[in-house]
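Here the complex is missing one protein chain, while the rest keep their positions.
For clarity, chains are labelled A, B and C in written order, and residue numbers in each chain start from 1.
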Amino acid sequence: MTTTETSKRVETVNLSIPCASDYVGVVRLAVSGIATRMNFSIEEIEDIKIAVSEACTNAVQYAYDDPSNSRVEIECHLHPEQKLEIVIIDTGNGFDVEATAKSKQENSILSEDANLDDPNSVPSLGLGMTFIKSLMDEAEFISQPGKGTTVRMAKTI
Amino acid sequence: MTTTETSKRVETVNLSIPCASDYVGVVRLAVSGIATRMNFSIEEIEDIKIAVSEACTNAVQYAYDDPSNSRVEIECHLHPEQKLEIVIIDTGNGFDVEATAKSKQENSILSEDANLDDPNSVPSLGLGMTFIKSLMDEAEFISQPGKGTTVRMAKTI
Amino acid sequence: MSLDFKIHITTNEIIPIVHVNGEIDVYTSNELNQSIANVGEQNPNIILDLTNVHFIDSTGLGVIAFNAEKCRRAGSALCVICDKPQIRKVFDASGLSGKSVLVVEEETEAISAIQTRGGSNDNN
Partner (left out) sequence: MSLDFKIHITTNEIIPIVHVNGEIDVYTSNELNQSIANVGEQNPNIILDLTNVHFIDSTGLGVIAFNAEKCRRAGSALCVICDKPQIRKVFDASGLSGKSVLVVEEETEAISAIQTRGGSNDNN
């Protein structure tokens, strides 16, 4: 993990949280701790925190009809070539990744016909997946309807 | 987890780390995040961090002859009665809890005959288990020779 | 602790300022949305002070964009004070900074930006 370690293997930290918004911040803290120890720069750590936050938020918001008994799994793989790979897994409804990528932002706040009347239901920006792709060096979305979604992302120092 | 949650159930966060000193700080960060969200006071959070650190450190230092392929599991159970229960589990050599409690500090730095000549081998203080017991409201050590050690601790707000 | 989240409201001249402390994410953004909505009931223009915010993601941006767009449609303005490069960067990456959301670095800038763009509260 650091220069004092001679390990040339992938080391893994696993985290498993209830599928609830309360715990997304805990994941960010743990991941930022790992990234700090790997000696990522402050800017890189901020990028990683945002990307992880987006993926966990999506799992919390969209994966399950009833999230109350559901969980989100987070795997952090520390590669010896100073690459941090993070995998966020839910076993929820899944979604059509390609169709979503195409239609994104159509119902966004920023479109003129977005309905802003209900202050309790804020339309999303449709930026989550875009942020993950732009902030990380690698990003992959694998989703199967009824089986769940796996978001794999990685950044190298 | 907070007043906005109506859940009356135990919620669990699981963490699994390689058995290496690098990762003890990551566990502290994650646990302090959970404790902060539960609204523990700053002093209580410090106490919890120390207790968790002691248990993880013991697993890293003593549990395995060869820790390189070994892991430490950390379970955080958030009880609705504002109790945080933390369980640290290794599957290492185990030790005799009672005998150790009795003989503690015999080979400590503070004893007059402690050998301080080798700067690369600092004798331990024998304070880890004492700290866990004194800083947490509940502490339990379960160890089976050859099977491993489970340290269960809890603090209520 | 970085998971602490707090909001408090002050009023500078006639524009209320919503000061946020901590991280704006899926967990805290509801509270932020509620605070802005409450303030907005009394005042068309709003200043959002993110000086003490050290994390924001697209959920937080969504809440800010939602309220900024509501202000814009009503002919008023929401202005964000933000001096941290990493927070600023998120606004810029979203493409929001140019549109309904004004992002400035200081309170005085925020006041004059609102007075130019949103019109003063005196008009109501």
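Heads up, the rule we're going with is that contacts are C-beta pairs under 8 Å (C-beta built on N, C-alpha and C of every residue); 3 or more make two chains touch, one makes a residue touch a chain.
Because the structure is predicted, anything quoted here is derived from the model rather than measured.
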Residue numbers in chain B that touch the chain omitted from display: 21-22, 24-26, 28-29, 42-43, 46, 49-50, 53-54, 57, 60-61, 109-110, 114, 116, 119, 122-125, 127-128, 131, 134
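In the analysis below, only the chains that are shown with their structure count from here on.
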Chain of greatest Cα-centre distance to chain A: B
Centrality ranking, top chain (CA atoms only): A
Distance from chain B to chain A - Cα centre to Cα centre, in angstrom: 29
CA centroid of chain A to CA centroid of chain C, Å: 25
Mean-CA-position distance for chain C and chain B (Å): 42
Overlap residues in chain B, where contacts from two or more other chains coincide: 32-33, 37
Multi-partner residues of chain C (at least 2 other chains): 2-3
